[in-house]
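Shown here is a partial selection of chains from the complex, left in place.
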Amino acid sequence: MRRVISSSLARCAGTVGVTSALLRLPQCRFQSQAPPGVPQQAPSIARADHEHGQDAEREFEPPKKPTEVPKLVRINTNDKGITNVQLARAPVNSLSLELLQELNQWMLWLGSNEETKAVVISSAIPTVFSAGIDLSEVHNPKPERISVFWQSFQEMWLIFNSFPKPIIAAINGNSPAGGCIIAMGCDYRVMARGPKDNANNSRLYRIGLNESKLGLVAPPWTMPAYAYLMGSRQAERMLQLGETPVADDAQKLGLIDEVTPDDERTVEVAHKQAERFLSVPQQSRWMARDMMRREYLQMLASDEERNYDTEFFTQFVQSPEVQKNLESYLQRLKNRSRK
Amino acid sequence: MRRVISSSLARCAGTVGVTSALLRLPQCRFQSQAPPGVPQQAPSIARADHEHGQDAEREFEPPKKPTEVPKLVRINTNDKGITNVQLARAPVNSLSLELLQELNQWMLWLGSNEETKAVVISSAIPTVFSAGIDLSEVHNPKPERISVFWQSFQEMWLIFNSFPKPIIAAINGNSPAGGCIIAMGCDYRVMARGPKDNANNSRLYRIGLNESKLGLVAPPWTMPAYAYLMGSRQAERMLQLGETPVADDAQKLGLIDEVTPDDERTVEVAHKQAERFLSVPQQSRWMARDMMRREYLQMLASDEERNYDTEFFTQFVQSPEVQKNLESYLQRLKNRSRK
């Protein structure tokens, strides 16, 4: 029995993505989609995986439908099987531990739920897709919570990047830092341009990894993915300066794929793209994506690497200098909102 | 004696490309071009090679001129030493085991034959460069033949990518899948736009790795090369959707380098480019190319990696789901040709 399970796991691990077997197998719950062959970027990678891959021996449990009604996300599936996942944590969809956990649970379920053929992710809150990680998670953090928070953030990244169905970002608002990271995990990014009544364009929506402006640094595992989208040099300059281009510039850079004039149109266009991504044999589509992204996912491929990354982040973020930067940033935000 | 040979092999291996010593040394037969130094991307790579490099100890045999008259390719060398290799397997230059073997044998010979200074590869058949691998090789395949077939395909890739002389693709017709792969192995790609009497542009020539549309997947070792040409993100989207852009779009993407209005002009322009690539010291040109491509060739650098890839492909292609996809594709082709 155990052998049967672990061979089906191996099959699954090879297909849903290296990450599956390694991240305590969350994606392996996507088993129903497992293609018949075992794609693999290169034996050398396979071997490396294998070394860390004791996880693959763990018992397999398909993901269950979350029992609780979603509070911070909204889930709606249309008659074509396209599920719209809306982030709905007022006021700005900042990523708290609770939001990430809820998002991860539902995404795992949607990945294996047969009714869902593709996912469109958007915001239920006007003018903002997501403001990024909730700064209250990192300002004077509690040591245990900060670790679990970061692991949930890593898990979101791995789930999105190895998701077995088309997943389209409908970026209907500002999308800095963590908001940009969610979008980067998708297959295609449609972004709204922002308000028209916009004399000096100051309210056009913006996207980008702007962590350096706050005295933080983008997660190391997002950097090769940023370069993947825009080329290494553009990515480096944008990371150094914390640039957040408007939608039209982001499209030229390659950070997003398509600009829509209206916020409302964004989800609609994303649905059209989901249909396009569904028009080819899905196993082939998914294998191509999986093989292409495998290299940059290696940075979080094993328990060891994820633990190392968590330790680095928690130490870094608790340093006096980073805390001082956060303090002064939060103070500026407070002053601005008072005006 | 053995030591002399193996040191000349080592010299050769370092220069013709890592791949040479590893692919049972076919490119090492290109020995006459071996530069005096031993370029190397990095010692860490060198060490990795060394581990698998028992092959380097095998006896060296320079490639001999194929004894048989070529049947599926045509070979013509002009007075400037530029050899035109034409694919000539009617009706659509689909890549059968026999075509690949003939092509590989002649390319090995041309690589070391002093008369040839550069190669232009084109099609002898109107409107098609190559339709890609012959589907009869993969539809209900015989187990032994499919392995040898795949090894020949790998070998073609390695020969092209480590070819010691300029090699220019004159893409004078449609070039999907395997046709695109041949072009990707060259130094420069000139492509004809396609028929002018073209009301709706439906007959413009197209190029691209469209395997996913057939329910297949592009060879894993072509994916980093696809990203090498166009950037990772563009490559990923094109692989997922199996896109085959027309020549002008392919040029914008970076998949090809130059567009010609006439099929006839294509080979002519490719000759001009071959002369340009011959205008610099050839040892330096070749070393630069070799060092740049070494990383993506690592995926086929050892017997072990090539065997793994062959095993994966043969298992994958023989799976019921892939066979079903092929079946229905071939049926559609048959129905279309009846009309």
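Every chain is named by a letter (A and B) in the order it is written, and numbering of its residues begins at 1.
The definition used in the following text is that a residue touches a chain if its C-beta (ideal position, glycine included) is under 8 Å from a C-beta of that chain, and two chains touch if they have at least 3 such contacts.
Predicted model only: the values in this text are computed from it and were never measured.
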Quick tally, homo complex: 2 in view, grand total of copies 3
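Basically, only the chains that are shown with their structure count from here on.
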Rounded to the nearest Å, the gap separating the Cα centres of subunit A and subunit B is 36
Contacts from subunit A onto subunit B in the complex sit at residues 35-44, 46, 187-188, 227-231, 254, 257, 276-277, 279-281, 283-285, 287-289, 291-293
The answer for subunit B against subunit A in the complex is residues 211-218, 220-221, 223, 227, 231-237, 239-242, 298-299, 304-305, 308-309, 312, 315-317, 319-322, 325
